[in-house]
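Below: one structure in C-alpha cells.
Left out: one protein chain. Kept in place: all the others.
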Amino acid sequence: MDVRFKVGADAISLDETGLKFDINDFDAWAVEAALQLREKNAGSEVTAISLGPDVVQETIRKALSMGADRGVQLKADKVPFDGLAIATALAAELKTGGYDLILFGKMSPDSSNGVVGPMTAELLALPCVTAISSLAIEGGKGTAKRELEGAQEIVEFQLPAVLTVDEGLNTARYPSLKGIMAAKKKPLDVKPAQLPTPQVTVRKLELPPERKAGRIIGEGATAVPELIRLLQSEAKVL
Amino acid sequence: MTDNSGVVLPSRHQAPLPVDRLILTGPPDAEAVPMDVLFVGGGPAGLAGAIELANLVRRDAEAGGTLGDVQIGVLEKAGALGEHSLSGAVINPVAMRELFPDLKDGDFPFRGPVTGERVYLLTGGRSFRVPTPPTMQNHGYYVASLCEVVRWLGEKAEAAGVNIFTGFPAASLLTEGSRVTGVRTTPTGLARTGEPGSGYTPPTDITAQITILAEGTRGALSQAYLEWQKVPSENPQIFALGVKEIWETKKPLDAVVHTLGWPVPLDAFGGSFMYPLAPNLVGLGLVVGLDYKKTTTDVHEMLQRLKLHPLFKPYLEGGEMVEWGAKTIPEGGYYALAKRRHGEGVMIVGDSAGYVEVASLKGIHYAMQSGMFAARAAFAALKTGNASSASLSRYDEMVNGSFITNDLYRRRNMRLAFQKHGFFVGGIMASLMTVTGGRFPGGKIESETDAHVSRMAAKSESIIPDGKLTFSKLDAVFKSGNATRDDIPSHLLLGPDVAPEVAELYTHMCPAGVYERDGERLVVSPANCVDCKATDVIGPRWTPREGGSGPKYRQM
Partner (left out) sequence: MANVFAFVESRGSELRKVGLEAVTAARTLADDSGGGEVHAMVLGPTGIAGKAQQIAQYGADVMLVVEHADLANYSPEVATATAAERIKAGGYRGAIFSTSAQGRDLAPRVAARLGVSVVTDVLSFEVDGEAIIVRHPINIGKVIATLAISGKPAVIAMRPNVISPAQNAKAGRVENVPPAIDPKSARVIVKETKQGTSGKLDLAEAPVVIAGGRGLKVAENFKLVEELAAAFGNAAVGATRAVTDDGWRPHSDQIGQTGRLVSPELYIAVGISGAVQHLAGMRTSKTIVAINKDKDAPIFKIADYGLVGDVFEIIPALTAAVREAKKHH
C-alpha cells in the first residue's frame, strides 16, 4: 500500500525497479461487469484488450484467469500519457470487433487522467456513459447510475455503447485456480499499437512535497484556543 | 493465569494445534485440480525443488522417457512471489550453482560478494570488535535480498513450465489413510462473521501424487502432519524472532557486520546484523530466541534501541527506513529434526523441516538443496509410479548424506547451550564446540519448546519512537506494505485464560502490534499480522487466512 515512487534519472519517467504490475481496481470491475453480462447472455464472448509493453500481458492474463475468453495486446514500447493517442489506437482495434458493449475502468491510476474511455467512444461515434456505479441491460437498452458530487444521475443509453466503471458497480471475482490453469491456454493476440504523435508530452516528474511533519500544539483543553487560531489563520478551514 | 510470583508459562495459555482443521480425511472435491507434484510454498525451497523437478522431467523426455506430461504446481500464500520472503541475507551459493550449472555466480540475483566482515560485542554505549568466529565467516558468499532471489527463481520456474499459483494459501492437507493426497486452499472473501461475503470464492482442492511441504518457518501443515503421524524428534523445535529494516543511507557500509550482547538481555539468545545491499542501502536486523525469560522482552523495541547505538547510528542518521519486516527462524538444529521428513505421498523441506544452522545464521542454501533432493525423490517416484513412504525415504537419505545434516550435526548443541546455560557459559561452551567440531560436550543437551519456558513478569521500558530513527509497531506494519483486508475473520486462535500478564507477553512478543494490552483486556488486530509466526510459537495459534493477506516485502 505504501508504494514509494521514484523518478528515474531522465526526470520524465518513473523508476520501475521493484514495482509490481497488476490490473487496477477499475479495470477489474470492468472485467467483472463484462463476465456477469456474458453469464446472462449465452453465446456472448468477452475480449480483454490492453495497450502497452509486454508487462501488460500479465494484466490480460489476469482478465483471462477471471474468465475472459481471449486477449489482445496492442504492443507499444511505452504507454503515452496522451489519452487521445491511446484512444486512437484502441478505436482502430475496436471498430471492427462488432462489440455490443465496450467497458473501461474509469481511469488508470498511473496517468490518473480518466479520458481514454469517453475519447474512444467519440472516435467510434458510440453512446457513452462514464463512471457508472450500477448497470442493467435489457433489450438493446441500458440503465446506469452515476455518482455526482452529492447527487446521482440515472442514465438511459442505447447499445452498442461505451461505459466506464466506477467503484460500487460490483466486487471483482478472484481468479480461481482452475481459471489460472485455463488462462494459459486462451488466445492472446499481439498486434502493434497504431499510436499517432502525442499532443501531450511529459516535461518533468517530481514527488509532491512531503506532508510537513505534524506538530503537537499543546496538551489538554488549554491548547484549544491555539488550535482554533491555527485552523482560522494558517489552515484557513474555519 | 499466572501463579503468585508473576510467572507466565505460555503453553498454559496456548490453544492446541487445530489438527482436525489442518488434516482432512474426506475425499477431495469432485472439482479438484489435479497436479502430479505440488509444492506448498513458493520460497527458495519450493521453487528450487520445482525447477529441479521440471529439469529432470524435461531431460527424461529428451532422452525418450515415457513420463509424459507432468504437472508441477507451486502454491504461494503471498499475493506475489517474494512478498512473504525475508532473510538477512548472506547466501552460500552452493545450491544455486548446482541448480543452474550453466550460470556463473555473476548471473545470480545477488547484490554483491561479501568483501569484509566485522563482529562486535556491544554494551549500551560501546562496541568491542572481536575476532570473527569460524562459524560466522562469510568469505565467498553473497549479500542478497531474498525477495529478489525468490522472484528470480519464480521466473526460472515459470519458464520451465511450472504452474505457480500466488495468493492461494493451503489451509489443510487432504489425506486418505496415512497418505497425503493434496491440499485444500483457504476460501477468499469471507466476512468478519466467517460467512461468505461479497466476492466469495470457495476453497479449491488440489490433488497430487506427491505433496512437498515448503511452507517456510513454523509451517502449519508441516506441524500438523508430524503431530498427526506422531513423528518424533530428539528435541522439540525452537525458534528465534528476527525483525529487519531496510534503510536508504547517506553513508556507505563496506562490510557485513554482526553484533552480540546489548540490547539483548543476558537471559536471551540473540544478535544483530547489518548488511550492505547497495552503496546507499543497508539491511539491518535483530534476531532473538523466543525462549527469552521476561514477559516484556520485545524484539522490535530492542531493534529500535539498537539503531541509536554509536555503532549503527552514524550509518542511519539522515537516512530513511524504507521497509520493515519480521520472521521467525527455526533454531533447534540437528536434534530438532523430525525422525523422518517424508511419508506416504509427502515430503517436508526447507525451514518447515528445520534446516537452519544457527551459528552461521544460514538456511537458504539448505532450503534450496532440500527442495532439490525432494524433487529427485519425487522424480524417481513418478518414474516407478510409487509415491509410498518407502520410495520417498530416498529424500531423507539424500539429506542425511549431504552437507545439510553434516553442518547441523557439527553445531548440534551450540544453540541449546544458551537455553540451558545463558550467554556467558553458553558462549564459552559454544566456542569449545566449534573447536571440537561439536564433540564437546558429548551427548545431547535437552531442550524444551519455547512455549514451555516460563517468563517473569517485568516492568516494561518502552522506547518513545521519534519517527526518524525509531518507529512504533504501527509505523512498522505500514512499512511492511501490509494492507490486509481488515474485515476478514481472525486467523488467530486465542487460548484460555489470557490474564493481563499474558496479554503483556503477547503485546511485546508480537513485532507487528497485533496484540495490545488495554488495561485488563487483550485487544487483537489480526489484520496487522505479517505472518512471522512468533504468535504460533508462544502465543495464540496462527492459521492460514485469505490469500494475499500479510506483508508485501519488496527487498527483504
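Just so it is clear, A and B label the chains in written order, and each chain counts residues from 1 on its own.
As a convention for this text, a contact is a pair of C-beta atoms (placed from the backbone, for glycine too) under 8 Å apart; a residue touches a chain by one contact, two chains touch by 3 or more.
Bear in mind that the values here come from a model prediction, so they are computed numbers and not experimental data.
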Item to check | Residue of A:28, A:63, A:131 or A:172 in touch with the missing chain, whole complex considered | outcome: A:131
Checklist entry - Which residue from A:102, A:121 or A:193 sits in contact with the chain not drawn here? => result A:121
Checklist entry - So that we can see where the missing chain sits, which residues of subunit B does it touch? => result 192, 464-465, 467, 472, 474-475, 477-478, 482-487, 523, 525, 527-528
Checklist entry - When the complex is taken as a whole, what residues of subunit A touch the one chain not shown? => result 1, 3-5, 7, 14, 81-85, 87, 109-123, 127-131, 143, 146-158, 161, 198-208, 211-221, 223-225, 227-228, 230-232, 235, 237-238
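In the analysis below, only the chains that are shown with their structure count from here on.
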Checklist entry - Hey, which residues of subunit A end up touching subunit B in the complex? => result 1-2, 4, 18, 20, 171-174, 176-178, 180-181, 184, 213
Checklist outcome for this item: The answer for subunit B against subunit A in the complex is residues 31, 33, 80, 163, 165, 167-168, 185, 188-189, 198-199, 201, 204, 206, 322, 467, 478-479, 481-483, 547, 552, 554-555
